[in-house]
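Shown here: the complex without one of its protein chains, the others still in place.
Then we have chain A:
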Amino acid sequence: MAKGSGGARASPGLALAAVAALAAVLLVSRAPQPEVLQQLKDSFMQEDLAAVREFLRHPTLAKARAGAVEFWEIIGPGGRLHPGWFLEHKGHIVIEGLLMVIIVVMLLQSRFYPRTTEDEDALTDKEIDALCQEWEPQPLVPDISEEDYRPEPPLVQSREGSCYEVLVNGQPALNLACADFLGLGNDADVQRRARETVERYGVGSCGPRGFYGTFDVHLELEKALAQFMGQEEAIIYSYDISTIASVIPAFASRQDILVLDEGVSYPIQQGAKLSRARVHWFKHNDMASLEALLQRIEEDERRERAPLCRKMIVVEGVYAKSGDVAPLQQLYSLKEAYRYRLCVEESHAFGVMGERGRGACEAAGLEPGQVEVVVASMGTSLASVGGFCVGHHEVCDHQRLCGQGYCFSASLPPYLATAATEALAILEGSRGQQLAEQVRRTAAALRQQLDGTPGLTFPGGPSSSSSSSSKDSSSVESPVLHLQLTPALAAAAGSRKAADMLLQGVADRLLTKHGLLLAVPRYSALDHVLPPPSLKLYVHAGLSADKVPKVVAAIREAVKHVLGPLVKGN
């Protein structure tokens, strides 16, 4: 039986022993031998015996004894109210008749679900009939409502040279919506290595990791990743958004607790839903809200005397939906205090943040191993496809059988694994480190120069009002920049669609007039908390220091042109 539940924590063995003892007492219920009694009497100290006798002569006790004796005279055998008369006159037939009636009624019952209190508002037959009458068939695919409709995104027709120079709708532009932060997708070495791998292994791996799909290049990449991150082991997945959606269910099940930041991206929300765990949300980057939540969970656990379960906090290093950085030092101290595990998703921080490019955990000063599970996508700085998870040997080994995306998907195509290995080697070398440093500086410079644009605000900026930004200066270095409308402007715009259309107008102007490609991010309707409408800009290696003033000027001009009238109107 589930140990630790129920008031009596006795095991069945103990219960049976108690029953055996009871039976023994019943069977051996004879008065003790006279010699034993004499021995007991002699062993008592004479003073103790006198004290006991004195206690027994107490008047209240005597009254109680007299009352009990009187009670027994009435109820006990021979008394007026003893069931003896009932039994003498075959009264037992009544009881047995009653039991027979109960048995017959029970045997004639058919199977049914018992009615519990949750069934109180089950529908009656009449209500069900009425509902069926009113029902009208709906189309399988409903039409998109006006509110949800968005215009087609711009079509990138070709690359011109580097991945940052693209041809969009017939116009050359600098691609600022590209998440290849270090530009390693362009690198000649990476491409050469990938070509060589295709010539050697072909394109696909034709199997999951457990069934002839593991190649030496996969093992090589896992070793290189583990070594780079300073961890014991790494495990790679073949699709980046299913990485975190597989890792979370591997470490949380129906009985466990997950604590998620409200600003996490959709794959993390899906992972939490798939795990069937109890999910709790805390306000984005708000450590006070998190601590209150952790305390509340602890109190509930204590009150329910619930058995120990796994608890995990899941955050992102750099949030994809808002571009700011999680306060990882505070998170670490909280999770140590309340004994939770921490999972950090570093897709947009890996390769950029931190001294060696290990991610936001390194930037916050945490040592490798202090965060139990670190997950990242290889589609950003490593310019490949797929995702990885690093951690202790147990963390990764467990996922080889319990990571759904690992066991039940084909493994990463070998040429992408070698491309990632090559890109990782570059990232580790001096060129990669310089690029990462450059991206961080550019991000900070961009934020500083865009600060104060009328009509725009962004998280992580020097003047932003996020609760953690005062202590955490690394938010200014995050490569994801969301240019949000100020609250006043968003209110003036009205609906979310209107705000999105305004921002789309800014993006169109930036594309046509200034040759910059930015994106207005679109979110799923199932997303837990939608961020404010924004224009997304990725800071990458293609945005060299000399281009920054031009980009800033372009953004300011476009914003002034499109949003200016609205801003003045306020």
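We take it that a residue touches a chain if its C-beta (ideal position, glycine included) is under 8 Å from a C-beta of that chain, and two chains touch if they have at least 3 such contacts; residues count from 1.
Just so it is clear, contacts and distances are computed from a predicted model.
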Choices "ORM1-like protein 3", "Exosome complex component RRP41", "tRNA-splicing endonuclease subunit Sen2" or "Transmembrane protein 17" - which one is the UniProt name of the chain not shown: "ORM1-like protein 3"
Candidate in contact with the missing chain, chosen from A:R111, A:K126 or A:R522: A:R111
Sole contact to the chain not displayed, among A:A122, A:I144, A:A188 or A:L526: A:A122
Given A:L37, A:L99, A:A288 or A:A545, the one touching the chain that is not displayed: A:L99
Residue of A:Q38, A:Q171 or A:Q255 touching the missing chain in the full complex: A:Q255
Hidden partner interface residues of chain A, rising order: 1-3, 5-8, 12, 15-16, 19, 22-23, 26-27, 77, 83, 87, 92, 95-96, 99, 102-103, 106-107, 109-116, 119, 122-123, 128, 253-255, 276, 304-307
